[in-house]
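Below, a portion of the complex is reproduced, with chain positions unchanged.
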Amino acid sequence: MNAEAIHTEVKAETTPYFDAPLKMSAKNVSVYYGDKRAIDDVSIDIPQRYVTAFIGPSGCGKSTFLRSLNRMNDTIANARVEGEITLDGDDIYRSGMDVVQLRARVGMVFQKPNPFPKSIYENIAYGPRIHGITGSKAELDEIVEQSLRRAGLWDEVKDRLADSGTALSGGQQQRLCIARAIAVDPEVILMDEPCSALDPIATARIEELIDDLRSRYAIVIVTHSMQQAARVSQRTAFFHLGKVVEYGKTSDIFTNPREERTKDYITGRYG
Amino acid sequence: MSPAILLLLAFGLSLLGWLAARSRAWAFRRKDPQVRLHSLPNFHGWYVALWVGVPALLFAALWAAISPALITGHVLADPASAVLPNFGFERETLLAEARSVATGRAFGVFNEEAQALVAPYRTAITLFDSIGLVVTILVAFAGGAFAFLRLKPDFTARTRVERAVMALLLIASLVAILTTIGIIASLVFETIRFFGMVSPLDFLFGTHWSPDPMSAGAPDGSEYGAIPLFWGTIYIGAIIAMIVAIPLGLMSAIFLTQYASNTVRKVVKPLLEVLAGVPTVVYGYFAALTVAPMVRDAAHAIGITNASTESAMAAGLVMGVMIIPFVSSMADDSIAAVPQAMRDGSLAMGATTAETIRKVIVPAALPGIVAGVMLAISRAIGETMIVVMAAGASANLTGNPFESMTTVTFQIVAMLTGEGSFDHPATLSAFALGMVLFLVTLTLNFIALRVVKRYREAYE
Amino acid sequence: MSDPVNNDAVTPGERSELQVRRNAMMVRGLARRKAADRWFRWLGFIAVAFSGAMLAFLLVNMTSAGVGGFQRSEVRFAIPLAGAMQIDAERLTQPDPLGGLELAGLPKVVEDAATAGLGSDGLLADGAWREVATTLIEDPSLLNGTLRVSLPASDPLANAQRGDGKVALQPVARKLVSEGKLVRAFDKGFLSRSDATSPQSVGIWGALKGSMLTMFITLILAFPVGVLSALYLEEYAPKNRWTEWIEISINNLAAVPSIIFGLLGLAVFLAIFPNFRSAPLIGGMTLALMTMPVIVISGRNAIKAVPPSIRDAALAIGASKVQVVFHHVLPLALPGILTGTIIGMARALGETAPLLMIGMRAFVASAPSGFTSPSSVLPVQIFLWSDEIDRGFVERTSAAIVVLLVFLLLMNGIAIYLRNRFEQRW
Amino acid sequence: GCGSQEAGTRDQVRAVGSSTVYPFAKAVAESLAKADPSIKSPIIESTGTGAGMKLFCAGVGAQFPDIANASRRMKKSEFADCQKSGVKDIVEIQVGLDGVAFAEAQNGPGFALSPEDVYKALAKTPYGKPQTAKTWKDVNPSLPAEPILVYGPPSTSGTRDALKELILTKGCDENAEMKALKDGDKDRHDKVCGDVRDDGAYVDAGENDNLIVQKIEANPKAIGIFGFSYLEENEGRIKGLTMKGVTPTYATISDFSYPGARPLYIYVKKAHLKAIPGLAGFVTEWSKLWSKDGVLAKLGMVVAPDDVLAASAKAVNDLPVLDGAELK
């Protein structure tokens, strides 16, 4: 863990701001499921080219908050978001915002690998096709290869692009999903416990991959493993009961938490 | 003693056995509070009750079956029975009448001769009823005593009662197998007889269907080529009806699962179910009286002059409407079985709902939808009342949907309720047609169920 | 925890060339994709609306035609009773007053009065005098006056009133209508009489009672067997070839055409119980075989929906298998099983084809007295009436359909209510 | 008794058989029940003549019907069946006639047909030659040049049998060669004279004759063939066609001048007469209702000629046993 190569940072009292340029920013966001408030007045900034980890005990609202960043919450009938979330300064909840385009810019990878029951090639080509990014077969081939390469899957699958995506192993499937997400070249990638269904070896590969990807994208990852957060992220937000208890540099959170609750959690007093 | 009273008796004795055994089990504990019963007192109760009730019921059933013969035998031994004719229906009628009067089911006799037999019947009935009663009680007690004496604190009453329950469940589920066997048995003999008269090849591949149920027999003008029936069945059930039902059913399912709000779904789904619940005879009536003339007039209006009122079109359209809810609910199920993750995955790529449905959800649900369509077809080709009332009787081998066509089910009804005698191949052909229908639907269902199953497993 | 700056790619805050290009292209395609989405949604809506419209059309069509079926044509005239017959009020309180009135010549008195009042004979239904007799028996004092009556018209007159049947009668009918002597009136007897030859005097009660008796048999046979099989298959059955056969046959039976069950009833049940041809007992047994698989399948689904955690919980405190099943699983699955049962029963109630095969298409002029007496059922009655020669049956058929639909809607309604009420999310 | 069942009795008459006789039998049953409230109304089942015969001939006893209604005479084979199952004594009673009537829509061109025309137009192989006629004019130059389109009963119905026997065969036998064939090769004669073309000119119209009425009403150039009672009932919509110049009416049918009348029968099991309450009364009731001004005539049954009626009335009284040798 080379935690030392860090820039100087401006530290605010309660919400930490970073010198890194902001990609997304949430201000006083609350999310409701019907009457139930799952996220309570959360403000967080997502910096460009960093990995931001959300940790916290089960049910504290990590997934809920993550899904509100690309409006995947819209698909849940009774979910409602209050407050402001911006992408490059543009409010994603403003009326007239196009969800379809938003989601192309803010990609998502889920807990359980969910490749489409189509060929590997089609899985990757799906996004570029529907968005009309390219019409030519050659360009599409190029995009597929590029994406698979970046996801570190190309060598394993290049000879069987026509096989079904569901025929891959769990870890390969998850990398396929990541490749699928980056095929439309998003600006932010959200990952909700991307390794929780994987074995340790596959997990390690994904973690490496995440570290690679961050050179191009802003990445947000939800994880229930503090070890994983410590390994892959530079920023960590600790959620508890729908609130962000603490948000800051990962190294600070793990070695020198400001809040008692964070400390209790980190040291295993609960969770 | 009517069987009902024996039944009540058996239940009463079982109840007694239950109570006795239960209190005995409690007594074990009272005597020695340390003792731990293997089974609850209730189970001891049930164990004894079963041993009391089951043999008694079996005997009562047996007695109900044989005692009438014994009673009649006893009456015939009586001199009064000399008035009876020696054999035949009249004799049986007189006996039956006398018995009815004696048991109080009838107040008087229709034939005077029977009156003399009433008294002997009364005596015989009393005698044999008493015997039945006594033996039933004895059997019940014997069973009860056997069971009761086995009760001990560590007696495994629960295990035994549970085995009996398990046997009961198994027997219940065997009814399904028996029914299947019954269906095959009831078709196969007559079918074989039919094929003794008409070559299976002519039947399966002949293109002329003109049975003549009234003819004297074998060498008549009848032809039993069932191809026109198969064609009519397929054309109405698998083509016209499906052209209506598949797109409408599928789109309904898609709309309800993917677009409609919860409230809409709550209202519309039951409505679709109502459409499925309308009896086929009503659809038939609707088809024959309302839709068929409309179809005919429409056909005439567009210049098809030979449009028949009993057109394949009318029957097929109405059948299609009837099948819509079926297709829609099958499609609904298979779309629901596509994991939410699949949908989320596509939406998260920035696909619109329509793209997600067309490119991800429907392809993923396709095996289930196909299986559902197969089940729908099997239902459509087995549908009877609509075609009996709205399709024709003419075995036309034509592609014109406005002409009249006949179907397998129509011919089954026609042949079995028609004028032919029962040893005539025309009548027997109904069973052969039934057999074909059964085998075809069986195959369709079998494949469909396999597909559904395999495909469900793929996601579980 | 690494936090290096990656200089190789985009500069912060900017987007890559591809990202920019992509966004531009996307915007272009967006309107079209949105439109396609709306279209697709519309298609779905149209499909649902079409089904709804068909249902509405069918229901409205049947109800509007059926309204007439609850009415009959009646002729109105006065019967001068005073002194017309040699009978005193006393006789009407003694046994068989009907016979007394017949003997005294009431039929002829009524007929003559009709001829006089309506201007021609043959306009009154046969046996209409019985309704007069009933009135008189209820109130013998009427014997001394003139009775104004509204009695069923004869079939030809009834047809003529609708513009059908004998051409010659139609002007007569029009005239009587304009004079107010021929009217359509609510026929309350339709719900209490049984089948008859004349559409003016048919009723639905016989078939309705037959349906109820048949359904009762179906229910008491199919429900226990269905529930017990479902329990066996879900909770007990080992996975082997035998249970697979049971499963396959149940699933297949649920889809076997109903007419095949009719052939089974004909070949098996009627061979064993030839005495009970046309009886609700046989009909009920045949329909039970059809309904049982429906109950098994819905029962299995309901049982499957009981979460395994409940079973685990009970097993882990030492409940035996039977206790788990009967204390926990069955009570929780019961609403689902009942829903399935009602739907299966509704289907059986509307079933016609198999009953045609086992003799339930008989003319039965009186309501069945029990499970073994010959009877018809509602759907078969509808089928029989739809085939009647007399055009007066057209409306009666629709009325019978309305009665049947009311029952079916009721049953479906209960099933839907039950399902919504007890729907459980675990 | 049968098998394990008790020998039972029945307190209700059961009749099965022809759908043509069915409405009349219903009326008789109803009338009997009204006349004598102590008798339970007979059960009438429309199974078709053949199925009815099969049930009827299955044996003597409460589980077998008492009466078979028939729109044709019992066949020899059926009689033999009866004998085999112990149904020895059968009483045959002709109750009336059914007319096979030809009709067209009220506004139709008014075809004037003869059995010969009909045979030539509808036979599968008229006089053994392939069927070529397309329009009525092809058959008979005096007829309009309209395409041949006839809606008629399906082969499973008794009306079709009557059509064959009463019209087609008659038209066929106008030809001397065919008549000769009848005595020579009977099977071939039956085939040539009885088979109906199946190329669409003749349309099997299902059992529901109401629909035939609707159909020809909608298509004035089509001809319908059905039981006379339907013609009666739908007077305002369709009109009967003349056959050799004779219009179908009660009178012409019952004196056989309209060539489409066929007898309707009931067959009674003598062994049941004493055993089933109401059976004798039911048979008698028929004889009360089958007269010219009786209820059955109102329902559209064609009353049998007087001599037949007299013979039937005698049969109701004497209950003579049917002799199998008379049957075909």
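The chains carry the letters A, B, C and D, assigned in the order they are written, with residues numbered from 1 in each.
The rule is short, and it goes like this: a residue touches a chain if its C-beta (ideal position, glycine included) is under 8 Å from a C-beta of that chain, and two chains touch if they have at least 3 such contacts.
A quick note: this is a predicted structure, and the numbers were derived from the prediction, not measured.
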Problem - Protein chain multiplicities, whole structure file - result: A x2, B x1, C x1, D x1
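We take it that only the chains that are shown with their structure count from here on.
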Handout entry: Between A-C and B-D, the pair with more C-beta contacts
Key = B-D
Completion exercise
Farthest CA centroid from chain B: chain A
Handout entry: Cα-centroid distance, chain A relative to chain C, in whole angstrom
Key = 57
Completion exercise
Distance between the CA centroids of chain B and chain C (whole Å) is 18
Problem - Centre-to-centre distance between chain D and chain C (centres being mean Cα positions), rounded to whole Å - result: 34
Fill in the blank from the handout: For chain A, residue numbers touching 2 or more other chains are 100-101, 104, 130-131, 184
Handout entry: chain C, residues touching no fewer than two other chains
Key = 26, 33-34, 361, 386
Completion exercise
So the complete set of touching chain pairs is A-B, A-C, B-C, B-D, C-D
Completion exercise
In the complex, the residues of chain B that touch chain A are 261-262, 339, 341-352, 355, 359-360, 363-364
Exercise for the section: Over in the complex, which chain D residues touch chain B? Could you list them? Expected result: 1, 4, 6-9, 11, 18-19, 46-51, 53-54, 60-62, 71-72, 75, 77-78, 81, 124, 149, 154-158, 160-161, 164, 187, 190-191, 194-196, 198, 200, 203-208, 211, 214-215, 218, 271-272, 274-277
Practice task
Going by the contact rule at the top, pick out the chain C residues touching chain D in the complex.
Solution key: 126-127, 163-167, 170, 196-197, 272-275, 277-278, 359, 361-366, 373-374, 384, 386-391
